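All protein chains of the complex are present and in place, except for one that has been dropped.
Entry: chain A
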Amino acid sequence: MDRNDYYGGDSASLNLTQLYRKFRPDQAVPQDLGRDRDYAVDLIPKFIIASGELTRILVHTDVTRYLEFKQIAGSFVYRDGKISKVPSTEMEAVKSPLMGLFEKRRAKKFFEFLQNWKDEDPATHQGIDLDKDTMAQVYEKFGLEPGTQDFIGHAMALYLDDDYKKGIARPTYERIVLYTSSMARYGKSPYIYPLYGLGELPQAFARLSAIYGGTYMLDKPIDEIVTDADGKFVGVRSGNETVKAKQVVGDPSYFGAGKSAEGGKVRVVEEGKVVRAICFLKHPIPGTDDADSAQIIIPQNQVGRRNDIYIACVSSTHNVCAKDVYVAIVSTIVETDRPEQELAPGLQLLGPIHDKFVSVSSLYTPTSGGEADNIFITRSYDATSHFETVVEDVQNVWKRMNGKDLVLKKREVNVEA
């Protein structure tokens, strides 16, 4: 059941009419942006890592038959006031303008070390223990400058802040390998993106589910979560109908997010806020070699923040807007009481902005796992630029509901009419 009349909830892709209805209900859709139906503007900017967990799920479940993907044309990082391509091999590191001559040699050694690492061959370890040494120690061993650490940790390992440096090095190693192997897959960037926008993902899964007998109801308000005397889940009420079930799953917005508890149970709490600006541009982002799409990461240290700023840009190449329009979404985790200003370093990189829609959304997390009351709540979509944490959450909810891990095994039945 979905209260909206479109698929995808918080991560839907909207046409212009829907976008204006959501952000500027009292304003008519302007004529200068082209045809309404050409638009599929994501509410939450995320890209799919080519070798990541979501790709594996997409391929495994065969929803790929409904979807078509294109590469994101470039992955960039901000350093010392300008943007450059993220190097992902020792070859690219050597050519990158991100580093000076001596730093390049050190970075080359570091990337060679990662590429050659074999768990079973101590000769490749250079005295480092990925499971004992911290990432800070590894950086120190190769003598990498803080600015280089910024792009490795934030634009390749995709950490949102610097806490990872205090932890053991293996997770960072794995994330960098994921980045480089994803990069190697299609060549231009480690990211892929579905034609017609991210809203295609829930639609494709909904169709797959319908094919296996699932029923979807759009435009169905959910008025109450009905529980018994012990607080256990009974059903959900919509108008004067109540559907009963053993378990319920949903996102925080259906479980009291943003509302006062009014004597009821508090099921979700706010963990922080994300500010996002959806910007329409009439030109590619400057400095990206006219890329039709790009990700730009502004590491927190580079602009004196605690959280990175992300820019995700797509265009008509991905069938999400009219020709010669570029949709760039700038986002970060809110640190002050003037969130829009926090986006300034990102907005400045875009050049003239034709129009922009700014929103601040809260990140909610469930107060309990749901095993006790059969109410299973997901986390809000976070500020990361990809789907890896979403997949982790899906796997986690599955485990809470079923008591065991989600294992994708070969389908036994061949589905056909």
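Here is the rule we go by: a residue touches a chain if its C-beta (ideal position, glycine included) is under 8 Å from a C-beta of that chain, and two chains touch if they have at least 3 such contacts; residues count from 1.
Criterion: contacts and distances are computed from a predicted model.
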Chain excluded from display, named as in UniProt, from "DNA-directed RNA polymerases I, II, and III subunit RPABC1", "Needs CLA4 to survive protein 3", "RING-Gid-type domain-containing protein" or "GTP-binding protein RAB5": "GTP-binding protein RAB5"
Option from A:D5, A:D80 or A:D163 whose C-beta touches the chain left out: A:D5
Touching residue (missing chain; options A:H125, A:K220, A:H354 or A:R400): A:K220
Omitted-chain contact residue, chosen from A:L19, A:L33, A:A50 or A:I377: A:A50
Absent-chain interface as seen on chain A, which is shown: 5, 7, 50-51, 55-56, 58-60, 64-66, 68-71, 181, 185-186, 192, 195-196, 200, 203-204, 206-208, 210-213, 215-220, 407-410, 415-417
